[in-house]
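One structure follows; several queries about it will come next.
With one protein chain removed, the remaining protein chains of the complex are shown where they sit.
Every chain is named by a letter (A, B and C) in the order it is written, and numbering of its residues begins at 1.
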Amino acid sequence: MSQQKMLWPPLTVDQCRLRAREKIDMKALILLKEKNCRWVRSFFPSRHPGMITLCNNSILEFMVDFAILSGCTEIRMVMDEPGMDVEQFFKSGSRWGARISYGNSMDGDTLGHILEKNHAFCKDTSLLILDGFFFINYDKSLDYSQLISLNEPGINLTCSTGSMFYVEDEAAVSSFTQDPVDCPECSISPLATLDDLLQISIRIMESEQNHYVLPGYGSEEGMVIGSNVEINPTARIIKPVILGNNVRILGETVVGPNATIGNNVIIDSGSQVEQSIIMDGSYVGHHLTIKQKIVEGQRVIDPRYQKTLTVEDGFLFSKMETNQSFSIVRTMINLLVGLCLAGVQLIPYILLGSIRKIQKDWSVKTTACFMDSQGTTRTFDMVHNNLTTCTGKIFAALSLDKFPLLGSVIKGKLRIVGNRLLEATPKNRKQLHDFPEYIPGAFFYSESDGFAPDSPEEEISERFYAVNRTVLKDAIMLLKALIARLT
Amino acid sequence: MKITSTQDNGITIIRLSGRFDATVADQFKESVQQLCEKGLSNFVIDMSDVSYIDSSGLGSIITFLRKIRLAKGDIKVASLSDKVRSIFQLTRFHRVIEIFDNSESATLSFNTLHGKE
Amino acid sequence: MVRNDIMDKMELKFSPTLKNAQMGTIAAAKIASAFYNLIKNDDPDQNFSTDVELAVGEACTNCVKYSENLDTGDKTVIVTFETDDEKLVIQVKDQNPEFDFHGVSVPDFSEVPEGGYGIFIIREKMDLVTYMHTNGWNCVTMTKFIASPII
Partner (left out) sequence: MTKGDTVTVKLLGRLDGENPGNLRRVIAQMLVENDRMVVDCSKLEYMNSEGLGALISCLRIAISSGGDIRLAEVMPSVKIMLELTRADKVFQIYVTTEDAVASFNS
């Protein structure tokens, strides 16, 4: 991209100061015309094209970042199709340190028309106009405020899906000449096909990760990781990869090279993801190979065929509703409560346990249980307690039968409070099929209410608390459970 | 709701203020009816002081628009608050009525003729 | 069945006139923002109260509109607010004849209809909307979550 020569003469310090004073402020006008990005909707109907992510950063966010980098203090996004999700995401722009406002234009409005409609915003200021659906190649380490405001006559980049240019004031637009004025520091690439998306994201991962503001920690070269990411030790991560928040990568998986994993994603055991984008909230099932694909929920898109496959059985893919189940607060609380309980129970458990071993009226059996409605399983030590003997009763009253489970709670493998652990049987699998909120816990909701297992009341309370679970509620449920057992 | 109208070389600017809901929809219909009877056809509705609009309000604007379009005239709306604009967007009104930052530019736009792409 | 005794409840009763509907709507907006500020006193989110105001506004206006057609005795509209630490549940009840709420579809925008946006707006602005007709009462229940809905 950068073989052009410098297009403006180097200025003296005084000139720079002068210019800097002249330029009071610059605003950015982002025009999202449906005709430029309609093609995206056929693949991602659920959101505005501008919200499609590259390396877990929405395309619009890249534009906003660049505008701010170029010294824009105010940004207006003008859309000719409703963009509620866009406004929901960017709100007033406080998160980006710029004032972001919105406008609506009509399909087929000319630039002149749009400027007129947004007159109050555009008048007496210089404008950076981003008109179209494209990706801006830039490098955050460069100073674009200087570049754009000092470069005569600004910049004017054009590609097949739009153009980005700078005007001294809105009047200049009418007399604006379309001859391109490139600059070595930035260029724009068209976004006309899914392949463009995939190729750009791969390019960023391979060589330009530190050119952009990507969400997550760039702990090491070629690797960006979000918060609360759980990677099974047997999983292989091949750089470069980008992992979002709340990502769980299970055993024997291979992730990368050039894989972008969005937020709230589970890659299930034995699967392989390379040269692909897994969009937010997707579940990738067992033993799948995802190569040069884009996955969103249950939709698998192959850029080569420009074809979407909607996978209808949840075993392979499924859309996950993002709930707070992954929050760090929760994990911390789980850990602490788990440790406390374990500490309290340790001695009685050993004492009583040894007595009862002699009596042979209890057993610890490792059982596979479902971890979520998708049918992911994990094995736990379940105590089969004989409640008829008095030691058995004491055992239950002190909730010692939960002790073996606390291990996995402390490891963060299991919640302290959740739904009743369902043993991995086909019958239970069916039951979970319409129960997406199911998250099991050592103590479970229905027992805090003292409902009998498999009673209709139990199911109601299980489902009710699953839907309305909050950290606070769970704490209350835990207490209720402990007390219920004591009495 | 208060409804005031001013003339600006052939373009009528209707200023609304307050809540534009079912309680005032009829009032609005009447007052614009009077304006129509005067043979006026180009309108700018300035909503800078409209704090709230509901479907009845929107409905009465559409009725108004229908009438005006028949008379080869046009209506443009100006200075919507975020609240109001989001409803316009939700009900896809921005596809049928042109939305402007302020009534000045809306008024001007009647004179300047921009070609469509 | 579902135990929601944890929820706080308040009620608003009025006769079906447009003026009352308007005041009820304004009250709803005020209650919504008050509730929002109680739960998360950090960021004052305008949208929450705005959305509630719109939804309740549409619901109440509907009650009044339909009661206008038939004036059989004095009717009342009841708006109930229930809250817990994460959601606001609003119930709008009237004594008009049952109507096919679920049959109401998204308006055909290309036609630019003059009405029929009401229920569409309610569905758009709230997270959960249900309709029931039980012993003479039309009952529209609208739920809005403080955070994004878990369901």
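The rule is short, and it goes like this: a contact is a pair of C-beta atoms (placed from the backbone, for glycine too) under 8 Å apart; a residue touches a chain by one contact, two chains touch by 3 or more.
If you're wondering where the values come from, they're calculated on a predicted model, not measured in any experiment.
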item	value
Partner chains on view for the chain not depicted	A
Of A:Met84, A:Met106, A:Ala172 or A:Leu309, the residue in touch with the unshown chain	A:Leu309
Among A:Val78, A:Val300 or A:Leu432, residue touching the chain not depicted	A:Val300
Residue of A:Ile114, A:Ile290 or A:Ala481 touching the missing chain in the full complex	A:Ile290
Touch residues of chain A, complete complex, unshown partner	287-291, 293, 300, 302, 305, 307-309, 311-313, 315-316
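The working rule: only the chains that are shown with their structure count from here on.
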item	value
Computed distance of Cα centres, chain B from chain A, in Å	41
Separation of mean Cα positions, chain C and chain B [Å, integer]	28
Centroid spacing, where centroids are CA-atom means, of chain A and chain C in whole angstrom	32
Residue list for chain A, restricted to those that touch at least two other chains	none
Shared interface positions of chain C, touching two or more other chains	none
Footprint of chain A on chain C - complex, ascending	1-3, 47, 84-86, 147-148, 150-151
Of all residues in chain B, those that touch chain C in their complex	19, 21-23, 52, 54-56, 58-59, 62-63, 65-66, 82-83, 86-87, 90-92, 95-96
Contacting residues of chain C [partner chain B, same complex]	18-19, 21-22, 25-26, 46, 50, 53-54, 57-58, 61, 64-65, 107, 109, 112-118, 120-121, 124
